[in-house]
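Heads up, one of the protein chains got dropped from this complex, but the rest are sitting where they should.
The block that comes next holds chain A.
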């Protein structure tokens, strides 16, 4: 639930830091003592922090401002991405909807608009603070300020700009080719042939003359100074940004959604001022101070819980994933599916002519799993393997496919071996080495290899685990 207070504080700090000398007067108009309206931006932003969606006329009335002035300010904010505006055609009836919605939010904004009841469509403008964007915009602004100063400081790879003092035309260093003159060593303007002046260090004031070394140092110092001053003065803002970083952003949605919500809440606000439903918390709809259920909330609830349930169901229904052997550690209580044993086995065995073998294995594995004792399984497995081995020897059915199969086999058996052994004992590296050497090289020798395995395995089984480490 996005409580707006830290965000409101952020907005107030940002307003005072950056917008306190914005004036809505045009450039040409005089800013006399009487009509100077600097600082109006701060006032407007402050008022907006106390409201959600506001009709602009209402805001103007509250602030005792001229609508046009306010509009200009709001337009400026919209361009700065601090505020979202919505313009829509409404009859006075529609305006009433808004009024009701506003009243329902508990903010007492009694606007006496009932008088204007004609069925004319006016375009009403609404505005609201856009917290998410404000957060981003303020951060971006700070970043750009720092970057600019730092770049100047280090004289980083900035592309030089040149200005013609005669006609004011600007060039960059990329245009240098066209600017270079064959006659003298300066750059000349393309149009008026005036000598171009390099525009360097835009931040530092250039009226230090050209005692070159000193000028550079002075500029350097000035910029350093600026940077440190900036950091000191903006510290509260930066702190607030940090505080706000992890909080959920209060979101009022677009005008219609908010109105609908507020309206519904207004209706039920008479009785149940229940706390806002936590199921909606992820959206942050509405803000902490207005506790009320929302339109369609029930639906959402159901969906939520439905999703919750479904999620769980889905979870339980998901077929157990085959855990790769390297994940299987000793003592894990895994189902046979997770060990991937039976399935893998069927896979390999299907390629061979020994389905009964797998069945045997399966039954044995089922038993074993229940007791979660791997030894029996391993024994059975090896027994089966040996059986299979013999069958293969009989059938002599191991030409080319055997190679691929055997590779597969090898791989899966290896896995199983590896898995098995790692289950019993963490140390199977010695065995690994054997296999890796033996596997790819053996083509038709897999039989032997397997036999070896069996012997080795059986032998070690009889002995204690200690022997494995040696092996």
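The working rule: contacts are C-beta pairs under 8 Å (C-beta built on N, C-alpha and C of every residue); 3 or more make two chains touch, one makes a residue touch a chain; residues count from 1.
Quick note on the criterion: contacts and distances are computed from a predicted model.
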Check your understanding: According to its UniProt record, what is the protein name of the omitted chain, chosen from "ATPK synthase", "DNA-directed RNA polymerase subunit", "Signal peptidase complex subunit 3" or "BING4 C-terminal domain-containing protein"?
Key -> "DNA-directed RNA polymerase subunit"
Exercise for review: Touching the absent chain in the whole complex: find that residue among A:121, A:167, A:180 or A:373.
Suggested key: A:180
Practice item. Based on the whole complex, identify which of A:160, A:191 or A:254 touches the chain you can't see. Key: A:160
Review point. In the whole complex, what residues of chain A lie against the chain that is missing from view?
Key: 155, 157-160, 162, 173-177, 180, 185-187, 196, 198, 200, 216
